[in-house]
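So, chain A:
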Amino acid sequence: MNKDIILSVEDIDVYYGDFLAIHNVSMNVKAGTITSIIGANGAGKTTLLDTIMGLNKPRKGKIVFEGEDITGMRTSAIVRKGLSMAPEGSMVFEGMSVKENLLMGAYAPKSRKMRSELMEKVFLLFPVLKEKENQLATFLSGGQRQMLAIARTIMSNPKLIICDEISLGLAPVIINDIYDKVKEINETGITFLIIDQEVQRSIEHSDYSYVMVSGSIVLQGVASELPEDEVKDAFFGINKYA
Partner candidate 1 sequence: MSIIEAKLNGIASQTGKVKIIVAAIILIIMGTLPFWGSGYMTNVFLLIFLYMSIGMMWNLLSGYAGLTSLGQQAFIGIGGYSVAVLTQVYGLSLIWGFAVGSVVGVVFALVISMPIFKMNGAYFTIGTWIIAEALYIFFVKWEFVNYGIGYPITAAYGIPMWGLYLASFIVGIGSIVIVTLLLKSRLGLTLMAMRDDSGAAEVRGVKLYRTKLICYLIAAFWVTITGCLLFLNQAYIVPSSAFTIDWTIACVFIVIIGGIGTIEGPIVGAVIYVFLRQILYGFPGISNIILGIIAIIIIIVAPKGIMGYLNNKFNLDIFSIRRRIKR
Partner candidate 2 sequence: GNGEGDIATGGEAGEKSEIVIGYVGPFTGPLSVFTVAFDWVTEKALEEINADGGIYIEAYDKKLPVRVIKGDSESNATKASEIASKFVLDHNVDILAASWTPETSAPVSAVAERYSKPCLISNSPADSWLEGGPFKWSYGLMFYVESMMASYIDGLDKLDTNKKVGFLFDSEVDGVTFSALLKKMLPERGYEIVDPGRFAMATTDYTNIITQLKEAECDIVMGNQILPDFTTAWQQFKQLSYVPKAMVIGKAIAYGSDVVALGGDLGVGLITEIHWDRSFPYTSSLLGLSCEEFASLWESENNSQYPATSLGYDLALFEVLDIALNNCKDLESATIRDQIAAVSYEGIYGKLSFDENNVMNIPIVAGQWLEGETWDYEPIVIGPGNFPIIPAQDPIILPGTTRQ
Partner candidate 3 sequence: MDPILKVEDLAISFGNNNVLKNVNFELYDNEILGIIGPNGAGKTVLLNILTGTLKPTSGRVTFMGKDILGVRIDERARLGFGRTFQVPRSFENMTAYENVMASAICGGQTTQREAAKRAEEILEFIGLEDKALVLAGSLKLLDKKRLEIGIALAPHPKVLMFDEVAGGLTESEISNILDIVKSLKIHGYSIIWIEHVIQTMLNGTDRVLLLADGYDIICDLPQIVLDSNEVEKVYLGVRKK
């Protein structure tokens, strides 16, 4: 197995009850890159990410992180291995302050020790969070929540950050800003796996992309080289591969 592959998904099937949401999906994420997944609504992107994080259990196949099989592990244990996810809809802890949310990000023992440094780092990246430090997260706007969610992942000092719907509800300026931050963080050596509803932008900002349609990966390649028509078709839910 290739050494610089930090995460590999091997041939997984995921069901919701009887409903096959993901079928025979395999993918590799190279260390140090930004990898994106593109696909229409309901294509199964979130399901895939949730499965990587252990929130869903695949019925078939396995998931390997840094050479270690993490299939079926408890989510909290996976997080401690160095994966961290900003989930779809950000899921901040609404009844806790921004600062407490960040502290929760550094809950895993390894990161707990260095949480003051991490906190400073995060505040440098997202100054607005510093301003709102003591506010309850429930009063944050959608965009601020998204920032908090990403900041929270950084707090766990991860090797791989997974962002679902990274630009959801964000104003264009902020989106650009976020991508700049992603780039910045990425340059410190942290790998990214992201989903963005905006296909073009996610292609622009990633090194490698996977395209999902109806629970399967239909297309992959170096992002800038993907054939635009096929991507667009996939996104419109026209499945000529089916």
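A few notes on this one:
Basically, a contact is a pair of C-beta atoms (placed from the backbone, for glycine too) under 8 Å apart; a residue touches a chain by one contact, two chains touch by 3 or more; residues count from 1.
Selection rule, in plain terms: all candidates are chains of the complex that A comes from, given by their letters.
Note that the coordinates shown come from a computational prediction; the quantities given were computed from them, not determined experimentally.
Picking from 1, 2 or 3, the partner of chain A by touch in this complex is candidate 3. Chain A makes touch with candidate 3 in their complex at residues 18-19, 40-42, 89, 138-142, 165, 168-169, 197-201, 214, 232, 235-239, 242.
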